[in-house]
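For this depiction, one protein chain was excluded, whereas all remaining protein chains were kept in their positions.
Showing chain A:
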Amino acid sequence: MRRTTLRRIGVPRSLTRGWGLAGALTLVALLALAVAGPLLAPHPLDEPVADVGQLPGPGLWLGADQLGRDVFSRTLHGGLTTLGVSVGGTLALYLVGVPLGVVAGYRGGWVDAVTVRAADVLLALPGLLLALLLVAGLGGSGGVLLLCVVLTQLPALTRLVRTATLEAGSRAFVEAARARGESAVRVVGFDVLPTIRPVILADAGLRLRSSVIVVAGLNFLGLGLHPPTADWGLMISENRDIIGLNPWAALAPGALLALFTVAANAVGDESAATRTATRTAARTAAGTAAGTDPTDAAPTDADPREARP
């Protein structure tokens, strides 16, 4: 019953069971922690409350960091920056990438040619290099990190959406809608978008994971947010030197960060696997109708992890 309700409000099937469900619940819990964490922190962020690298004890659940500040409070605070920028950046990525890919795939012509060419140029640079260049040019801040998330993954997403749109555009019901004289906006909104939705959403989890890795990586390298901000990526690099004194100062934010990326990975992996299985089942059922040419499967079966910077 519950599952049908979830399905009805648009939750993909892969997230209602097994690892997909576990991953989704973990993501929600960590996001809730990141948002509510700052309210729960028992100590001030920027003031020393104990000796440098003091081990955990009563009232100081995770010990003290390299400046004697409370690790527990800073960990509660530190999720909001990384997760906020990553989730916001991933949303922005889809808000830009999906329209771009749909327009390129549906319009064709020079719009398509320019989009594909631009995507190829961006793909000619390793993702992290692109992010580093942006940081070099603009300096590190939340907005720049968000831009990095969008730009490092935009070319891959745009190409994926474009390919899916091309495929959908040649389907009979889309051609029928066009032949009826429906406007491009209607055809895209009612026929193309619903058709390509599963393809687009299949690797959303993996893109979220890539986003977190980009953001946390730049913060860790000291090129993103600046101290004294409490941020998981930044905390790991700041406290590496005192890992012999109080390992929790680096490992606690690290563990939460890893939990988030692993959960995002599980969600992405499950939805990608479910999608492949559904496709295979559909194709077997449809017999030769879906095409026996093995290259037919190439665009969607390509590994979605390519976007990893």
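Definition applied: a contact is a pair of C-beta atoms (placed from the backbone, for glycine too) under 8 Å apart; a residue touches a chain by one contact, two chains touch by 3 or more; residues count from 1.
Operating definition for what follows: contacts and distances are computed from a predicted model.
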Worksheet item: For the chain that is missing from this picture, which UniProt protein name fits: "Cytochrome C oxidase subunit I", "Light-independent protochlorophyllide reductase subunit N", "ABC transporter permease" or "tRNA uridine 5-carboxymethylaminomethyl modification enzyme MnmG"?
Response: "ABC transporter permease"
Practice prompt. Sort through A:G59, A:G139 or A:G189 and give me the one touching the missing partner chain.
Written response: A:G139
Fill in: Residues of chain A in contact with the chain not shown
120-122, 124-129, 132-139, 209, 212-213, 216-217, 220-223, 233, 236-237, 240, 243-244, 247, 250-251, 254, 257-258, 261-262, 264-266, 269, 303, 305-306, 308-309
